[in-house]
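A protein chain is absent from this complex, but the other protein chains hold their places.
Just so it is clear, A, B, C, D and E label the chains in written order, and each chain counts residues from 1 on its own.
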Amino acid sequence: MNPTARADGRALADLRPISFDVGFTHWAEGSVLARFGATHVLCNVTIENSLPSWLKNRTPPQGWLTAEYAMLPRSTLTRSPREQRWPKGRTQEIGRLVGRSLRAALDLSLLGERTLTVDCDVLQADGGTRTAAITGGWLAVALALRPLIEAGTLPAAVLIRQIAAVSVGLVGGAALLDLDYSEDVAAEVDLNVVMTAAGEFVEVQGTAEGAPFGRDQFDTLLDRAAAGIRDLCALQTRALGGDAGVVMRSLMG
Amino acid sequence: MNPTARADGRALADLRPISFDVGFTHWAEGSVLARFGATHVLCNVTIENSLPSWLKNRTPPQGWLTAEYAMLPRSTLTRSPREQRWPKGRTQEIGRLVGRSLRAALDLSLLGERTLTVDCDVLQADGGTRTAAITGGWLAVALALRPLIEAGTLPAAVLIRQIAAVSVGLVGGAALLDLDYSEDVAAEVDLNVVMTAAGEFVEVQGTAEGAPFGRDQFDTLLDRAAAGIRDLCALQTRALGGDAGVVMRSLMG
Amino acid sequence: MNPTARADGRALADLRPISFDVGFTHWAEGSVLARFGATHVLCNVTIENSLPSWLKNRTPPQGWLTAEYAMLPRSTLTRSPREQRWPKGRTQEIGRLVGRSLRAALDLSLLGERTLTVDCDVLQADGGTRTAAITGGWLAVALALRPLIEAGTLPAAVLIRQIAAVSVGLVGGAALLDLDYSEDVAAEVDLNVVMTAAGEFVEVQGTAEGAPFGRDQFDTLLDRAAAGIRDLCALQTRALGGDAGVVMRSLMG
Amino acid sequence: MNPTARADGRALADLRPISFDVGFTHWAEGSVLARFGATHVLCNVTIENSLPSWLKNRTPPQGWLTAEYAMLPRSTLTRSPREQRWPKGRTQEIGRLVGRSLRAALDLSLLGERTLTVDCDVLQADGGTRTAAITGGWLAVALALRPLIEAGTLPAAVLIRQIAAVSVGLVGGAALLDLDYSEDVAAEVDLNVVMTAAGEFVEVQGTAEGAPFGRDQFDTLLDRAAAGIRDLCALQTRALGGDAGVVMRSLMG
Amino acid sequence: MNPTARADGRALADLRPISFDVGFTHWAEGSVLARFGATHVLCNVTIENSLPSWLKNRTPPQGWLTAEYAMLPRSTLTRSPREQRWPKGRTQEIGRLVGRSLRAALDLSLLGERTLTVDCDVLQADGGTRTAAITGGWLAVALALRPLIEAGTLPAAVLIRQIAAVSVGLVGGAALLDLDYSEDVAAEVDLNVVMTAAGEFVEVQGTAEGAPFGRDQFDTLLDRAAAGIRDLCALQTRALGGDAGVVMRSLMG
Partner (left out) sequence: MNPTARADGRALADLRPISFDVGFTHWAEGSVLARFGATHVLCNVTIENSLPSWLKNRTPPQGWLTAEYAMLPRSTLTRSPREQRWPKGRTQEIGRLVGRSLRAALDLSLLGERTLTVDCDVLQADGGTRTAAITGGWLAVALALRPLIEAGTLPAAVLIRQIAAVSVGLVGGAALLDLDYSEDVAAEVDLNVVMTAAGEFVEVQGTAEGAPFGRDQFDTLLDRAAAGIRDLCALQTRALGGDAGVVMRSLMG
């Protein structure tokens, strides 16, 4: 592979075309259809005035955020059966990653007796579904909290960090940003990075798919991811729109 | 309730705004996002060259069509947990209805050793999800078969009927077409009708939610449904577009 | 097929030999072994002083009736495995139909904090198990309520309708009443009708097994079903016996 | 408790009224409704020309017998929910006991590639359901094999032993035969014995419900059981009727 | 087989080398790794201040003991898959036997609102796992209760009996004590006996694996088991050590 050319014409450090379709469904408190190229993930946030049993009756009260991830049967090139008996290991693992990552966006002690459930359903998959879920999920959480913050029901400080995620990988020795499925299966190293808009790490998951990788390669991949995260955070902010002030001020403040 | 006025301004015999977003996802052989007002059902058709075990090795060979129905957790006003252990009775019942109805559209003996799987996933629910699933599902089946018919792999006669479905109901004594959720919960009688473009019945399911209903009321509801089906079939045909010729000729022929 | 002759010698509009073995088991509050020819369904009614959680603490209180349907493994010509993981779609669908139909027999608001559970277990199957379950189930419900009504614990008006069910079908173009299994598999149209003794519809479920059916055929089938229901209601009344007065008066009143 | 008087008037060594309703259902190869007083167990035997996978392709071929046990929800004084997720420990344990016991009746090496499945479904329970299942199950197995033996398809020697089972227990220090439910819950020691008509043990399961029991008490209980088994075997033989010759000769031979 | 010689050199009436590794894990209230030859079972006892729901709010309060049994996947000669969906019948059956047997060791009415859970996990299996589980389980229960008795929280009388278990079997006509796996699969009769140190029966489970067995053989097996139990109880007592006084006095008292 020519390390400076990608099949879809992108440069090594380019994101795919990114879009956030805000309000894609209307019952959810926050709803975003996040598109990273041909990867489309519907992120719906539900706010309920209840807590899981193990969190009840704490002093002071603490809120919670949980996430679930699933793929529609024909989101993939060939159909996958529905996971009727129990979710597969990969499915649960991604749901747990999304939940952990998005909890880092919140000061749960300011949330009151509320649980946010972030449902990330993949409508169409082409690599990077988990990073699209986290990036779109953060936006949906911000949208769900905004009216509560604007109404004074919740303090703006409940949203303490802006979070995005992106994949990077070594393909033919080159460090690629935001891999699509064909790049993902060819990658020697696969790295998913969740970071804040301030450039700090929330989660780093790196896996050698073939040979192990050295510290230098790791450093190069982390740099590439950090640049991608900055771009994604800018796109999230734009999607929050002109009246995003109250939300973003709390983050900038 | 004033029997000639509906909350959303429709007349008794009006459908909600109907649209079919053809090709909503791109891996599936046929994909349609069917919208009946605020009810949005994604219908994806997969064609596989295999058969369920009980159909294998028949002479002559016979194809099959099966359907599955599910709702996203936040397709509803309040969130419903995912059906992780097993699908609920209602879920399976609707999947079976969709499959039965769409099998009536095909001459399975001309399908060869192929199984069509119709996945109907409700992205947003506002009443009438099963009828949207059948109506959108028929369109997705026609789209999935079209290239095979055009290539001569399958005879045009494999698609023997055009099928659509609609709900009707008695609300305050008035016969309403295509009920939304608020009308559905108020209905004294709930009737789902699956018909062909030629005006014959494929499936009739009528339920008295409160008091039983008489033969006259039943007749009125059936008439109203038949008119709605005619309109839906016209909209399906239009969605098949200018190059729908080969598919529709097989139906008109 | 000669449309006026049936394999077992019945005329088109004949029911199979019907019997209701009242008190077949003795722990249940109401117990009936309903036999429609070779179809034998044991209907046991349990009355419990509790409510499903979603019905608790309503004002005014409302009772509930639910039904479950199952087949013994060797009720059928060849053995079917027990449904150990979860009930099959067909099983749940019939249970839901039986429950819906029998709730129409009751004024739930007069039932107090009670749940009636109607267990319909098929001991031997030869077609029409769901209609035998509903017809026998109504009788078992009446038997279960009778002592409570006679003791004045419940008002007689709690039992507001007499309900029965029967199947009809088009076989070789002829409209047959109460199909056995061999007729059922040959039927072009299969219609299950649940009606009141007063001749009104509670549930209508019609399915084209082969070609769709026209309105005329539908009308003929409905007429045939209505006549069968009248006969079944007369047999239910007889099975309630000489001291059925209190129950039937509430229905006749 | 007066150790010589029982609530239903039986003497200590009396069985309850026993009956075997042969041919209770007609699809099964062998069908018996076994009644031990108010305990009614339907025993249906299915013969299939197949083997479990772990027995296939053995030289010489060996047949198999397996049993399943279940209770209808309202076979008991109060209703028990259906075991939908998986069978309870007790349910599986009894099914395994019935299977083990009835395999002792057969020379599996003469059965060819056949599996006998014995379904024991409790329609009404009043103590001793497992012993009724074994005793009725043996009869149903003999009935299922008889036509194959008579037709010469199987040698008479395939049925090598006559098997019956009975419970005994210590209640108030007295050794009671064939306990009903009220006696069972009061028993200090509960003993289930499976024996051959020739007076040998197939299975012995004794449990101290309260204080442990001594060797003398154990011996008394075993004697009482042996006498009961003799009576049950005589009743089985009578139920096989006048044309039972071929079956019983193989046992008497 | 020479009935006086065994493959591992033991005499017919010899136990395998027995050891109890007390405190094998340190979180459990009582922990014993019981070794019967190559059969190694880890018995961990947990004491919780709660009761199963069906035991709550009784007057006077009553405690409970329950047991669970499981095998590690490679405790056996060939690997067995984990029981992920539900425990197999054999697994549940043994857990129920262990629980029943160990409840006979306690006066539950003196236990207060406490539940003892005895987890018996087979690390390595070579026959006789259930008897090792009961024998080691009793020791773990005694160890778990000792500090509560010594502290005066529970009366010494809560431990009312010393319990052990052993298997015996007929192999080649000879009565063998404590069968290993190779003897177990060769046995014509398999008998598991649970007894008290005082020589009374708690549970007797005898199964004819091939031909049924006579009363004389049964008596011989029971004698052999009783001798083995005496030895096992002596080994349990020794394992309780020099400071076992308070526990054993309550049993000897």
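In this section, a contact is a pair of C-beta atoms (placed from the backbone, for glycine too) under 8 Å apart; a residue touches a chain by one contact, two chains touch by 3 or more.
Quick caveat, the model's predicted, so the values are computed rather than measured.
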| item | value |
| --- | --- |
| Contacts of the hidden chain among displayed chains | A, E |
| Given A:12, A:148, A:204 or A:235, the one touching the chain that is not displayed | A:204 |
| Residue in contact with the excluded chain [from A:129, A:167, A:196 or A:237] | A:196 |
| Residue touching the undisplayed chain, where the options are E:15, E:70 or E:211 | E:70 |
| Residues of subunit E in contact with the chain not shown | 25-28, 31, 38, 40, 42, 44, 46, 48, 68, 70, 72-79, 82-87, 117, 119, 121, 123-124 |
| Hidden partner interface residues of subunit A, rising order | 85-90, 92-93, 95-96, 100, 104, 161, 195-196, 198-208, 211-215, 218, 222 |
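Throughout what follows, only the chains that are shown with their structure count from here on.
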| item | value |
| --- | --- |
| Chain labels contacting subunit C and also subunit E | D |
| Interface sides of subunit B and subunit C: same vs different residues, half threshold | same |
| Chain pair repeating D-E, as identified from B-C, C-D or A-B when over half of the contact pairs by residue number coincide | B-C |
| Inter-centroid spacing, subunit C versus subunit A (mean Cα positions, whole Å) | 52 |
| Centre-of-Cα separation between subunit D and subunit A, whole angstrom | 61 |
| Junction residues of subunit C - those touching two or more other chains | 85-87 |
| Category of the chain touch graph - line, ring, star, complete, other | line |
| Which pairs of chains touch, using the document's own definition | A-B, B-C, C-D, D-E |
